[in-house]
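Every protein chain of the complex appears in place save one, which is left out.
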Amino acid sequence: MTDNTGFVVAAYVVTAALVTLYTWRLTRRLKQARRTADHQLPGG
Amino acid sequence: MALPAVAVGLYLGLVWAPPDAMMGNVQRIMYVHFPSWIATALSYLTGFLCSVLYLVRRRPALDHLAQAGVEVGVLFNTTGLITGSIWGRPTWGVWWTWDPRLTTTAIMLIIFVGYLLVRAFLEDPDARARVGALVAIVGFVTLPIVYFSVRWWRTLHQPQSSPNTVDPEMVVALRTMMVAFALGAAYLISRRYELARLEAAAEQSEVEPGVGTA
Partner (left out) sequence: MLLSGRRAGIALGGGIVALVFAYLVWGGIGNNLVYFLTPTELLAKGPAAYGASIRLGGIVQPGTVHWDADRHELRFRLADTNDHNVEVVSTGVPPEMFTEGIGAVVEGVWTPDGVFHCHNLMIKHSNEYRPPPPGAKPAEYYRQLFRKQLS
């Protein structure tokens, strides 16, 4: 029987990679935006 | 909160649940494929409801939440299509075929990608929000079409499964992953919403210095 494990691994890895990449970019942009907001609003 | 659920779901889906009689272990792709669509549906639903509400109430916050919903929806729409393709190759024999389910799903994705592009293109926040809301509302019409496509038309994709057609242990694993993905989507939408809010404030203070900081 042919081994299909590779397909299972690929499906999970691709999903994890895309979600992680999106989350990472979002977090980075959010940090940046918060810093800008703090800059405009000292003490706010 | 989503991460522990993913961890439990991964264990249940990849180790604990039995393989499928027909497909063997490839069936385990289901535990990441189907939850992707749950997350997609919830995210697009957020985008749709907030777009409708925005057109009624005209609150910028509703527009930000709509944008967040669509963007996260596009993410999970993409993972759903990719995992489906990877599942299709060893089981159906093809990565892709133009059956009504797959075609309508691709149309749904392209409309919401269009939504993001339109928003990126329009510079006036009001126009961006109004046009965006219209695209999101029209785009959301595709979601029930996608859902019912497997009942209305002949497809290669099988009709919806239910707890009656799926082994109980598989259902437990599937439900865990569904909850995990729903939580993950909710978290991402809330983060994306906050980003949209901050960006809008920054945008406004650029146009009218001093006003955005009030």
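We call the chains A and B, going by the order they appear; numbering starts again at 1 in every chain.
Note that a residue touches a chain if its C-beta (ideal position, glycine included) is under 8 Å from a C-beta of that chain, and two chains touch if they have at least 3 such contacts.
No experiment lies behind these values; they were computed from the predicted model shown.
Visitor: In the full complex, which of B:P100, B:G132 or B:G184 touches the chain missing from this view?
Guide: The one listed residue touching the chain not shown is B:P100.
Visitor: Which listed residue (B:V8, B:L156 or B:L183) would be found touching the missing chain in the intact complex?
Guide: Within the whole complex, the residue contacting the unshown chain is B:L156.
Visitor: Can you say which of B:V8, B:M23, B:L55 or B:V172 touches the chain missing from this structure?
Guide: B:M23
Visitor: Could I get the residues of chain B that touch the absent chain, sorted low to high?
Guide: Residues touching the hidden chain, for chain B, are 18-24, 27, 30, 90-94, 97-100, 103-104, 106-107, 110-111, 113-114, 117-118, 120-121, 153-156, 158-162, 165-167, 169-170.
The rule is short, and it goes like this: only the chains that are shown with their structure count from here on.
Visitor: So, what's the distance in Å between the C-alpha centres of chain B and chain A?
Guide: 15
Visitor: Using the touch definition up top, name the residues of chain A that touch chain B in the complex.
Guide: Going by the criterion above, the answer is residues 1-2, 4-5, 7-8, 10-12, 14-15, 18-19, 22-23, 26-27, 29-30, 33-34, 36-37, 40-41, 44.
Visitor: Can you list the residues on chain B that touch chain A in the complex?
Guide: 10, 14, 24-26, 28-29, 32-33, 36, 75, 78-79, 82-83, 86-87, 89-90, 184, 188, 191-192, 194-195, 198-199, 201-202, 205, 212-213
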